[in-house]
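Here the complex is missing a single protein chain, while all its other protein chains stay put.
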Amino acid sequence: MTDDTTTDGEPRTDGGTGIVPQDDQAPTWTERKARTQGLARLTYEYFERSRREDEDLRHESDYVERDVLAFPTWPHEMIRNLAITSFFIGAMFFISAAIPPHIPSPANPDATPAVILPDWYLYWSFGLLHLDPINPELALLGGEKLMSDRVYGVLANLVVVGFIAIVPFLNKGSARRPVEEPFWAALGVGGIVFAFTISVLPVQNLVAETFPMTVPELFTLTFILPVVAFFLTYSVLKTMREGYMFELNRRYYRLRPPK
Amino acid sequence: MSIERKDEFDRDEWLAERDLSPVEEVYLISLMWLDKRLRIVDYLELLEDMYYKTNLQMPKSHTEQYNLDNKFWYWYPLYALGSFSTIAYVVAAITGALLGFYYAPSTASTEGMRTVAYSNVLFIMGDLNFGFFLRSLHRWSAQVMTAAVFLHMLRVYFTGAYKEPRELNWILGIVLISLTMVFGYTGYLLPWSQLSFWAGQIGVEMALSIPLVGEWVAQLIFGGFTLGEATLQRMYILHVFILPFVVTALIAVHIGIVWMQGIAEPH
Partner (left out) sequence: MADEFAKGLGILTTAGLVWMAVSSWLTTAGFESTQLVAPPPEDLGTYGELAILVREVSMWFAIFGALAFWVAIPAGREIQRARAERREEA
């Protein structure tokens, strides 16, 4: 049948590829999809259903204006951003012209420099490698450490990044402003302070030279300061919250009075 | 009565009945001549479409609708940080390509402790026209991009913009921020200076301390347990070949998702 170029009596000019133009007899896209099996059919059914749900919700909705879920990226946000970022890019060119980078002496594997540091944005990670004083010792293993200090440092990095990654799954809801959620805002401020204190940790020698402070004191401070920052932020936001939420709710209900 | 069939597309008659000025007539005739050959009307429609798309009257944003804070304007720079880091990335890509013309990742020694890589950087900074500025711009745009990315993350955190339905983009952002730091780290090693070398040393030690696969990772990324030619070349290929493709693609997806979902606003 496929070899025969004149199956239905009409001569074919396309060499009989089997590709026929769509006519009334051909199944529509919907029919074709509906006939599929398994996962493809499941996908199709879900999309049909969700589209119908959307339609229903739209019919039920009594908002005349668009129900605002987000700010449009294009064109509002993009054009505004381009205006602002052009200014910052100008500042960047100014800095590059005014403050040229430094080139240190060439690599010398035999001479260890006094200060070994990565670029500034890796300080926090570098600091997490210096956590060996709190690497837990197991009494069962006779005071031996469960893992080497280095493994512990790498693990600390993973834990920090992993925790940040799961934040959206821990903190849900529609609250946006820090005052609405003092706990999470305080956690964020504590995290920022911790990023700074842990960055100072690897240069403990320099700190001990400049400030009257021993290394264990610095280590303690590294963990105390973030906690202090946490409680400070928490209490400040809690105090602000009442008045702030009142204003926010008043504005909200003035626009959308409760039924 | 002429033999030629008259139709509504008879342009000459249309021209005659319009009573146009010479300028208008010449313009219209040349436009018709060009349109017959190039179908300008199609592109005009395209332009018109674009015009109306950019001049759409968007629905009021949340802040406008609820008159939340008429000084919200001052927070706009914080909302521009993502764009800023993207543009800094573009600047870094352009200057990086230009720097790449004059750089070779080789640890072959030229004089004293200097290697080819280090000498190339010295050449760029000392002899190449605008080379000092080029390297400065590349370095600063990298610094600025990293800083902007960190601040962008903080903005997203403190305005709760990571919440449902934006979890995926948050995770994608964390992947991007990590890759940005890898970008910076590999670039930091390229001049093969004292700082580069010892930062590389830390990297090898970190890789080696990963349980089970540490040695394999060190071999793969640093090309061995001690730093040398292989390390520099791997860093170079990561920096100029692998990471640009991966990071550019991920940035495109990241921005695409933002475009689909819109910018989350505080309310």
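A and B are the chain letters, set down in written order, and residue numbers restart from 1 in every chain.
Note that in this section a residue touches a chain if its C-beta (ideal position, glycine included) is under 8 Å from a C-beta of that chain, and two chains touch if they have at least 3 such contacts.
These numbers come from a predicted model, not from an experiment.
Touching the chain that is not shown, out of A:40, A:57 or A:91: A:91 (per the contact rule at the top). The chain not displayed touches subunit A at residues 91, 94-95, 98-99, 102, 104. In the full complex, the hidden chain is touched by subunit B at residues 69, 71, 74.
The working rule: only the chains that are shown with their structure count from here on.
Against subunit B, the residues of subunit A that register as touching in their complex are 65-66, 68-78, 80-82, 84-85, 88-89, 92-93, 95-97, 99-101, 103-109, 111-113, 116-122, 125-126, 129, 147-148, 150-151, 153-154, 161, 164-165, 167-169, 171-178, 180-181, 184-185, 188, 192, 248, 251-252, 255. Note for the complex: subunit B touches subunit A at residues 53-54, 56, 58-62, 65-68, 76-77, 79-80, 82-84, 87-88, 91, 107, 112-115, 118, 121-122, 125, 132-133, 135-137, 139-141, 143-144, 146-147, 150, 154, 157-164, 166-167, 170-171, 174, 178, 181, 184-185, 188, 191-199, 201-202, 205-206, 208-211, 227, 258-259, 261-267.
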